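Quick one: structure below, then a few questions.
Only a single protein chain was left out; the remaining protein chains are all shown in position.
And now, chain A:
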């Protein structure tokens, strides 16, 4: 069953077209991540789904019903914002209860659902505090709690972790993944961070300039990118690109290889000087200057005695190499 269907959705602000021909199906229980660089229209797409912006054209269905003319509160959705957007004058309890009160739910139902959400998110001790008295992580949990109590058909998250520090971000990411497992709910999650996309998603939607570039599972996109943009966007450190004639293939095209698929190989086709080494303990990353303004990142597993200013020769597994046409599309012929 589909939880959300978008067909040919366009959105313009005045003359600026922000979303172009977006079509997408999301199955019930799926965790879908919209990912793309800043300004590519992810938040706008989410707001169109929520009903906070009207689509200029195209159709939006939630659980089978066309909702183009339905106000946000009646769409069966809940949204978590990057800036938390908690009501400053209400306590944590009232922040979570407000939507249910607006729906005129019975008092005991409201109390039960708030208690349940508070238990899941460890917010029991803070129910009587105001948002100003909470830390960033706690505020974001309250915002998530406010979404949970509504038992929506569709959860929408707009970069919920980008205001948190790195350690907290990881914890909250795991919490959201667990939440998805426990609730079995359909979730749509927007981020510009490819790590979040790779770790959370059942299905990733890569957006660029208001267009869908590719849809697929994380490993699908990683192993089989449809074009140079997707190949370069997913994976960290990102894929190396070189003119194909550097590796002895016909010119014009671009050669792509991920840092972990380069190896130190005295018989390899690429050689250059190490300019920078990052030792992370588990991995060692090195930047190798190949001359002619080209450089590649090399990722070696474990701790490696490579040093800056050393000359190295690099090889790669041809099965792991990608080639792209001048227009950026993937070229299948090796």
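In this text, a contact is a pair of C-beta atoms (placed from the backbone, for glycine too) under 8 Å apart; a residue touches a chain by one contact, two chains touch by 3 or more; residues count from 1.
Simple rule for what comes next: contacts and distances are computed from a predicted model.
*Asks:* One chain of this complex is missing from the view, so tell me which of "Sarcosine oxidase subunit gamma", "Carbohydrate ABC transporter membrane protein 2, CUT1 family", "siroheme decarboxylase" or "Transcriptional regulator" is its UniProt name.
*Replies:* Of the names offered in "Sarcosine oxidase subunit gamma", "Carbohydrate ABC transporter membrane protein 2, CUT1 family", "siroheme decarboxylase" or "Transcriptional regulator", the absent chain's UniProt record gives "Carbohydrate ABC transporter membrane protein 2, CUT1 family".
*Asks:* Hey, which of A:131, A:218 or A:235 is the one touching the hidden chain?
*Replies:* A:131
*Asks:* Can you tell me which of A:63, A:98, A:168 or A:215 touches the chain that was removed from the display?
*Replies:* Per the contact definition at the top, the residue touching the missing chain is A:98.
*Asks:* Decide which residue listed in A:72, A:268, A:315 or A:328 touches the omitted chain of the complex.
*Replies:* A:72
*Asks:* For chain A, which residues touch the unseen chain?
*Replies:* 47, 50, 52, 71-74, 77-79, 81-89, 98-99, 102-103, 130-132, 139, 146
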